[in-house]
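Handing you a structure now.
For this view, one protein chain was removed and the others were kept in their places.
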Amino acid sequence: MSTERTSPVDAATATIGDGVSYVQTKLEVFEGDRLGQIGLVILAVFLFVGIFARPYTLELLDLTIPGLAPHDPTERAVGGRLEGPSADHPFGTTDMGRDVLSQLIAGTRVTLLVGSLAAFMAVFIGTNVGLISAYFGGWVDDTLMRITDVVYGVPFLPFAIVLVAILGSSLFNIILAIVLILWRSTARVIRSQVLSHKQRPYVESAQAIGAGHVRIMYRHILPNVLPLTFLYAAFAVAWAVIAEASLSFLGFGDPDMLSWGEMIYNVYTANAIREAWWWVFPPGIAIMLFVMAVFFIGRTLEKEVNPELQHQ
Amino acid sequence: MTLLDINGLKTYYRADDGWVRATDDASLSIERGETVGLVGESGSGKTTLAKSIIRLLPDNAEIRDGSIEFEGTEVTDLSDRELRKQIRWSEISMIPQNAMNGFDPVYTVGEQIVEVVTYHENDTSKAEARERARDLFDDLGIDPDRVDDYPHQFSGGMAQRAMIALALSLSPSLVLADEPTTALDVVIQDRILDTIKEMQTEINSAMIMVTHDMSVVSETCDRIAVVYGGRIVEIADAETIITNPRHPYTLGLRNAFPDISDDDQELISIPGTPPDLVDPGEGCRFAPRCPFAREECWKATPETESYGNGHRVKCHRADEIDYLQEEAGKKSTWHDQELGRPSDDTAPIGGDQKAESEVELDD
Partner (left out) sequence: MGLRAYVVRRLLQLVVTFWAFFTLLFVLFRMMPGDPTSMFIMDGMTPEQREQRIAELGLDQPLYVQYVEYLQQLLTGDFGQSFIYNDPVIDIITVRFMNTIVLMGTALFFAYVIGITFGALMGWWRDSRFERGGIVVTLMARSSPEFWVGIVLLVVFVFWLGWFPSSGMRTTGGELGGGFVARYGSLDFLHHLFLPALTGAIVYLATPTLLMRSTMLDVLNADFIEIKKAEGLPERTVLYKHAARNSILPIVTVAAIATGAAMGGSVVIETVFNWPGMGREMVSAVNQNDYPLAMAAFFLMGSVVIIMNFVADLLYVYLDPRVEYE
C-alpha cells in the first residue's frame, strides 16, 4: 500500500465511479424487462420535453436554446378558433385560438413538477414516520399509527378540494394537499419493513457496540428499506399526477400553470367536448402514458424489493 | 406380481440452455409391503424420480423415456384424468417434508381428509369419512377431537402425524415419503418413524423413503437405493448397503454419518459439488469427485454389475471391494485428491503398483 495521499481529483473520480456503478446496478433490474424499459424510454421522452418545452436564454453566453413548443401556449389567436388538426397546428386550436400542441408540451412541466415534488415530500415524510414509529415502538408507535389511521380515513380528493378552496388554488397548495394525504401508505409499509428489520442480528450488534438511536435508524436500517422507499416514490408520482389532473379538471387547478388536467377542464367549460376531439384527447392520453410509464418502472423496481417476483 | 416396476426412466427439465437430466435411466422395482430408501444429496434426482411415478412434475419437466408399471398398468400411458382418479392418493399417496405446509391453512385438517376420501370413494358419505379421520387420528396417537383443528394449531410432530393420517386415509398400496423427518428434531424423528412403520404394516402398504439421511434409511428400510447424478448407482438390501457397499459414493455417504457411540470416528465429507446435469455426456457422473476414478471412468458410463441377492452397482471398479472399503475409511483418500480429470501421464490413486510409483516420482 502506498503512503501517498490520494489527490482530490482521484477522490472525486472514485466517487463518481462509485455513483455510476451504483446507478448501473440499479438499472440492471431493467435487464430483459420489456415493460420496464418501455417505461424508462417514455419517461425519458417526457423529461426531455418538459425541460426543453420553452426557450431558455442564457445571458452570459448570449445564447437562446429554443423551446420545443412551436407557439407560445398562452398566446391567443395564433390560429383560428376551434380548428381541427392542420400543418400549422398538429393538434388543432382551442376556443381562444391557442395552439393545443404547445399547451400540451408546456403542460409537461407541471406534470413533472407536481409528480416529483409531491412524491418526494410524501415519501420523505412517510419513510421517516414509519422508521421512527417502528423503531421506538411503544406510545410513539401508537400515536403515530393512530394519526395514520385518521389520515387513512380521509378521502383523498374531497380533502384536496376543500383545502384548495380554503387556501387558494396555487400549485403549491395543490402539492401540499396531495402530500398531506399521500404519505400514509409509505408510512405503513416502511413501518412493517422496519419492524422486521428490528429483530435482525445486525441491529442487535449495532446496539451492542453502543451506536446511538439516530445512527442505527439512518445509517443501518434505512439503507435496507431504501429500495422499498424508491418503489413507493414511483407509485407516489403516479398518484400525485392523477390527483393534480383530477383537481384541475374539477376547476381547482392553478390558473397560471396550465396542466393537462386543466386543459380538459377548459374544453369542458368551453362546451366544446362534442366536437373538439383534438383538444380533449391529447392531454388525457398524455396523462395516461406518463402514469403508465411510471407504473411499468414501478413494477420493475418491485422485483428488486421482492426477489420472489423475479420469476414473473 | 411386483407392485411397482420402473424401467429406464428418464425425466428431464427444460432449461434455457438445454435439458437438465434430473433422472437419467433409472430402474427400480418394489414389492408389496416393502420399504425402499432413496438416498442421495440434494439435486441427486431422488425426489424427481419419486414424483415421476405419479407425474407430479412442474410444467417444464417431461418424462422422456422409460416405463413405470404399477400393478401391471403402464402409468405413463394414462391420461391426466385417469391418473388422477385411479392412481393418485387412492393407490399412491405422499407425505411431504414439511407437514404443516402440506395442509391448506384455511380449512381444518378433518375437512381436508374428508375432501380426499369423498372425492375418491363415491359410496362414502361425509359422516363416514369423518369417522375414518377420527379413527386414523386415534391410531396415530392424536386426540380424535383435533380433526376440527386448523393446521397451524398443530406442533411439528403432531402435524406430521396428521399428514400421515391424510396419506393413509385411502389405504394406498404405496406411499412416497419425501424427507418425512428432516424438519423434525431427533427425538420426534424416531417416534414418527416408528409410527410410520406401524401403520405401514397394518395396511400392508409399500413405501419409498426419499432422504439424504443415512441413519434414517438404515433403521426403516428393507432395501436401499443410492442415487447420484440422476442415476441409481447402487441398490441392495439395507444390511449390505450399510456394512458392505461397493460404490465409492455409498462409501463416502457412510463416512458422513458416523456412529454416535464411536468416539474415534472422524467425520469425513465428500468434497466437491453435485454435477451439472445439463447434457452431461458419457462417463460416470461421480468421476469428478471420486478418489478412485480412472481414465475409463471419465470415458464410459458404467454398466450395471450384479452381485447376487439383488445387489446391483454401477461402477467400473466395483470388484475391488476390499481395497475400496479400506481406502474410503481414510480421510486422506477423500481430501488429498485433486478433483478433476487426470491428464494422460499422471495416474490417480490405486490401480497397479507401477502407477503408484509413478505418482510418487512426479511429486
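Going in written order, the chains are labelled A and B, and every chain counts its residues from 1.
Please note the rule applied: a residue touches a chain if its C-beta (ideal position, glycine included) is under 8 Å from a C-beta of that chain, and two chains touch if they have at least 3 such contacts.
In this text, all values refer to a predicted model and were calculated from it rather than measured experimentally.
> Sort by label and list the shown chains the missing chain touches.
Result for the missing chain's touching partners among shown chains: A, B.
> Out of B:48, B:93 or B:240, which residue would touch the omitted chain in the full complex?
Touches the omitted chain: B:93.
> Out of B:6, B:54 or B:75, which residue would touch the omitted chain in the full complex?
In the complete complex, the chain left out is touched by residue B:54.
> From the list A:9, A:60, A:166 or A:209, which touches the chain that is not on show?
The one listed residue touching the chain not shown is A:166.
> What is the set of chain A residues that contact the non-displayed chain in the whole complex?
35, 146-147, 149-150, 152-159, 161-163, 165-167, 238, 242, 245-246, 249-251, 261, 264, 273-274, 277, 280, 284, 287-292, 294-296, 299, 308-309, 312
> List every residue of chain B that touches the chain not included in the displayed model.
Within chain B, the residues that touch the unshown chain are 54, 56, 83-85, 87-90, 93-94, 96-98, 101-106, 115-116, 119-120, 150, 152.
Heads up, the rule we're going with is that only the chains that are shown with their structure count from here on.
> Once you find the CA centre of chain A and the CA centre of chain B, what distance in Å lies between them?
The computed centroid separation for chain A versus chain B comes out at 55 Å.
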